[in-house]
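For reference, the structure discussed in these notes is given below.
Every protein chain of the complex appears in place save one, which is left out.
Per-chain residue numbering starts at 1, and chain names A, B and C are given in the order in which the chains are listed.
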Amino acid sequence: MSDQPSELDRPQVDTLDGLLGKPLRVLDDGFVRVVDYMGSDAAVVQAARVSYGTGTKRVHEDRGLIRYLMRHRHTTPFEMCEIKLHLRLPMDCWRQWIRHRTANVNEYSTRYSLAIDAAQQTDRGEWRLQAEGNRQGSAGKLGAEQGQQLSQRERELQARAQQVYRERIGLGVAREQARKDLPLSTYTEAYWKIDLHNLLHFLALRMDSHAQQKIREYATLIGQQIVAKWCPLTWEAFVDYRVNGTSLTRLDVEVIRALNQGGSERAVVIAQELGLLQTGKRGWKRNRERAELEAKLNQLALAIPWGEPPGD
Amino acid sequence: MSDQPSELDRPQVDTLDGLLGKPLRVLDDGFVRVVDYMGSDAAVVQAARVSYGTGTKRVHEDRGLIRYLMRHRHTTPFEMCEIKLHLRLPMDCWRQWIRHRTANVNEYSTRYSLAIDAAQQTDRGEWRLQAEGNRQGSAGKLGAEQGQQLSQRERELQARAQQVYRERIGLGVAREQARKDLPLSTYTEAYWKIDLHNLLHFLALRMDSHAQQKIREYATLIGQQIVAKWCPLTWEAFVDYRVNGTSLTRLDVEVIRALNQGGSERAVVIAQELGLLQTGKRGWKRNRERAELEAKLNQLALAIPWGEPPGD
Amino acid sequence: MSDQPSELDRPQVDTLDGLLGKPLRVLDDGFVRVVDYMGSDAAVVQAARVSYGTGTKRVHEDRGLIRYLMRHRHTTPFEMCEIKLHLRLPMDCWRQWIRHRTANVNEYSTRYSLAIDAAQQTDRGEWRLQAEGNRQGSAGKLGAEQGQQLSQRERELQARAQQVYRERIGLGVAREQARKDLPLSTYTEAYWKIDLHNLLHFLALRMDSHAQQKIREYATLIGQQIVAKWCPLTWEAFVDYRVNGTSLTRLDVEVIRALNQGGSERAVVIAQELGLLQTGKRGWKRNRERAELEAKLNQLALAIPWGEPPGD
Partner (left out) sequence: MSDQPSELDRPQVDTLDGLLGKPLRVLDDGFVRVVDYMGSDAAVVQAARVSYGTGTKRVHEDRGLIRYLMRHRHTTPFEMCEIKLHLRLPMDCWRQWIRHRTANVNEYSTRYSLAIDAAQQTDRGEWRLQAEGNRQGSAGKLGAEQGQQLSQRERELQARAQQVYRERIGLGVAREQARKDLPLSTYTEAYWKIDLHNLLHFLALRMDSHAQQKIREYATLIGQQIVAKWCPLTWEAFVDYRVNGTSLTRLDVEVIRALNQGGSERAVVIAQELGLLQTGKRGWKRNRERAELEAKLNQLALAIPWGEPPGD
C-alpha cells in the first residue's frame, strides 16, 4: 500500500449534497432529512482494495467489484460508509425501528421537553383489513363509511389524550409521568446514524412486503431517494441480489433438479421423500415449505409437478 | 492451562434456582421473571484466570480478584455470565429499556396477537411534580384532590383507548394498524437476555436517581433481588465502586489538593484560575461544574472554601 | 402470557452435558471444549412464541416453527441460546476468528504469562498449493520431498523463535516485548462465548469452502460435533437452508425463467440484455456473474443455454 496518496480530499457526492437538510415527507407529518454522510461507492472500493495490496492488478472495474462483494456477502467494505439522518415518525413506527441495534441514536426527549403536539392520523380511505392467512399482514381496505367513522373516533381519542396531557402539565406533573398515556401515534424525532451495510440490512427487512406498512414507507423512501443517490452502484447490486433475488433451500434444489432430470414423476417422488407431500384428509396436507417452493417454481416458470394440491 | 479439568458440571446457583420462573412484581401489573442464567461469580474468576496461565500462583482470593477487576474496569470476565429475564412492563418504560443495544430481545408482538389488555395506572397519591432546577426529574407529589382527579381522567382515557382499539379489531382492521393509538402506558412483555457486564452498566444508569421513576423500580429489583443472589461478590463490588463511588475531575483534584496544601485561600485562587469562580451580578455566577464539586466536598466532609456562594 | 409457568427448571441437553469439559481435538495440538451453555431448541421455540401470546393456537410443531424461523431469517429467537467454549488454536487462526465482533472473549495473555510453548506444525504431506483462479484458496498438495524440506525448515524456525523468546525472558525483558517475534503459528487459548444466531453466522462463513483451511476444521467440528448435539432441530434447518441452500439473483431468475418459457434461444437473448454475454477476443468475455450462474444451472440440472463458453 506504499502507493497510497499522501493527500486526500473528503469524498463528496453532489447529488446527495443537494439533499442535505431538506425534509423528505413521509405519512401526514413525518420526514427524513439527510444530515451528513461519510464515503460513497468509491469508499467501498477503496476499503475492499486494502485486501489486495500494491501488487494486485486492478482487474475489476468498480461496479464489478461492488457487485462481487454484495453477491458474496463480503460486508465489511460497506461498513466504511456512514449516513446520519434526522427522522420524524410516529412512536409505534419508532418502536420497530429502534430494534435495529447497530445504529447510533439521539431521540427527542419527552422528559426534558414537552411531547411533540402531533399524532399520525389515518384517512378514512386508509384503514386496512387484517390478512387472513398471514397473521402479521394486512389486505384490502375498509369501506368508506366505516373508515369515516374510525377516522372520526381516532381524532377524538387523540384530542382527548392531548387534553389529558396538557392538563397534567398545567398542574405541574413531571413531564416523564405526564406523557405516560400519549398514544403510540404521537410523533417523535431522532438523529439516526448507521453504516451502509447495516442500513441495507435494515432496508432489506423493512422494505419487505411483510414489514409494517408505515415503516415500509420510510424504508422505501430512504432506499429509493437517498441510498440510490448516495451509492448508486451499491444500490443497484442490492436491488439485484437482495430485493429481487430469491433463495433455494436444499429441498428446493433437489426437487427442481429431479424435475429437470426425471420429469414430474421423479420430482414427486423426491418431494415425498423430503416430507413435502403428505396426504391429508382432503388432498395434500398443508405444508408451508412446499407452498414456498411452489411460489419459487412459479417465479422460475416451472410447472408444479404435483399439480395444484387437491382440495387445499 | 494444561491443568484444566476434562469434565465439568454446569455452574449452578442454588439461591437463584429457587427464583426461576417466579414473577417478582413491579408497578401495578408488571413483573420480572428469571428464565435462565449462565455462570456465576466463579465463572468470572475462571475467565479472568485464563489470562494468568498455569504458571501463576493463585494469590488472589476470588473476592479480591473480582473486586480488582471491577475497580479497574477489566470488564470482559463479567461478560462470561449471562441471564435471561421475562419482563412485563409499560411501553413507555420499554422505550427507554430498549435503548440498551447489547441485549438479545424477543418482544410480544401486537402485529401477531391482540395487545395486552392492561395499562399501567397511577394511584391518586402517586402523581409527581416536575423538579425545578432539574428538567429531567420530579420532586414531591401533587395534592390528594388533584391526584384523585388525574387518576380518574387517566382511567377514562385508558378505557376510551381500549374501546377504540376493540372497535377497530371488531371491524376487521389489521392489528398492526389498530394498535396505533394505544397509550404508552399499555403493558408489553419481552424476553431479555444480557451478559453481566452489560447488565451492570444498565443498572448503573437505570438505578440512578436521575433515571425515570418506573424504570428505576425495575432496575432496583433486578439488582437487589436477582443479581445480588446470582453473583453476590460481583454485586458487592459493583455497589462499592459504581453505585456508591464517586469520581473527581482534574479540576476537583486540583482544588482539593490546594485546599489540603494551602487552605481555603489557596483553593479559591486555584478555583478562580480554573474558571470555576466568576463574579456575576449577585455573588458567584452559576456554574454547574462548581456546584458538583461543592457536593463532592460535602460528601468528603470538606468545607467549601469559597463559603456558600453569595446570592446563589 | 398469563399462562406462563411460575416455576421453571433450567433447560438441559443431556447429549451436550456429556461433552462438558472434554477437549475435542483439532490440528496437532488444538482443541475445543464446551464450558457451559444456555438454552436449547426448546428455548428458541419459547422465545418465538412470546410473539404469539396466549390466544394463539400452537399449530406449528417445534420443528416446523424452527424451520420457519430459519428460512425467513427471524433471527432473534436463536439469540436466546448461548454457548461458552474454551479454545486452543494457532494465533493466525485466531486472527480471523476474532474478527467476529459479536462474541465475548477472554484470551490467554502473554503479557501476564509466558507464551504457550507450542506452535502448530505442518506435516510433510500437508503443504497445499496456491489455487490458480482463486487468489484466496489452495488446491492440491506439494510433493513429498519438498514437503519434507518445508516441514524441516518450519521446525527449525519455530525452535529458533522459541530460543530467542526464552533468551529474552532469561535476560529479564518485559513479557509484552519478548513475545514480539513469536511465529503466528504459536498456540493461544481463549474463552469464547456467543449466542446461537451469531454462532451460526460464524459457521456459515467459516465452514465454507472459501474459508481458511485451519479455521474450517474448527468450525466444522463445532458445527457437527457440538451444535448438532446441542440444538439438533436448529442444526438440521441450518444445514438445509444455509449450508446446502443456494441463492438466485434477479439476473439468475430472469435467465432461468426465459429458459423455461422460451428455451435456449430466449435465455441467450435475455442473458445478453443483462450484460452477461459479451463477445471477447476468444469466445465470451470472462464474466464472474455468468460463471456463477452456470454453476447454479448445473446444480439445478439445467443445460447452459449458451453452450460451453467458446474458448474460455
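Note that contacts are C-beta pairs under 8 Å (C-beta built on N, C-alpha and C of every residue); 3 or more make two chains touch, one makes a residue touch a chain.
Please read these numbers as outputs of a predicted model, since none were measured by experiment.
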Identified contact with the non-displayed chain, of C:M38, C:M91 or C:I116: C:M91
Hidden partner interface residues of subunit A, rising order: 1, 4-12, 17, 20-23, 33, 35-39, 43, 46-48, 50-56, 76-77, 79-80, 82, 84, 86, 88, 104-109, 112-114, 116, 189-191, 193, 195
Absent chain, residues of subunit B that touch it: 64, 67-68, 71, 239-241, 243-253, 256-257, 260-261, 288-289, 292, 299-302
Residues in subunit C touching the chain absent from view: 90-92, 95, 98-99, 101-102, 105, 107, 109, 111-112, 119-120, 122, 127-131, 135-139, 142, 146, 150, 153-154, 157-158, 160-161, 164, 167-168, 171-177, 179-185, 212-213
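To be clear about the criterion, only the chains that are shown with their structure count from here on.
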Proportion of interface numbers common to subunit A and subunit C (over half same, under half different): same
Most centrally placed chain, judged by C-alpha centres: A
Averaged-CA centre spacing for the pair subunit B and subunit A, given as whole angstrom: 32
Centre distance in Å when subunit B and subunit C are each reduced to the mean of their C-alpha atoms: 37
Junction residues of subunit C, two or more chains touched: none
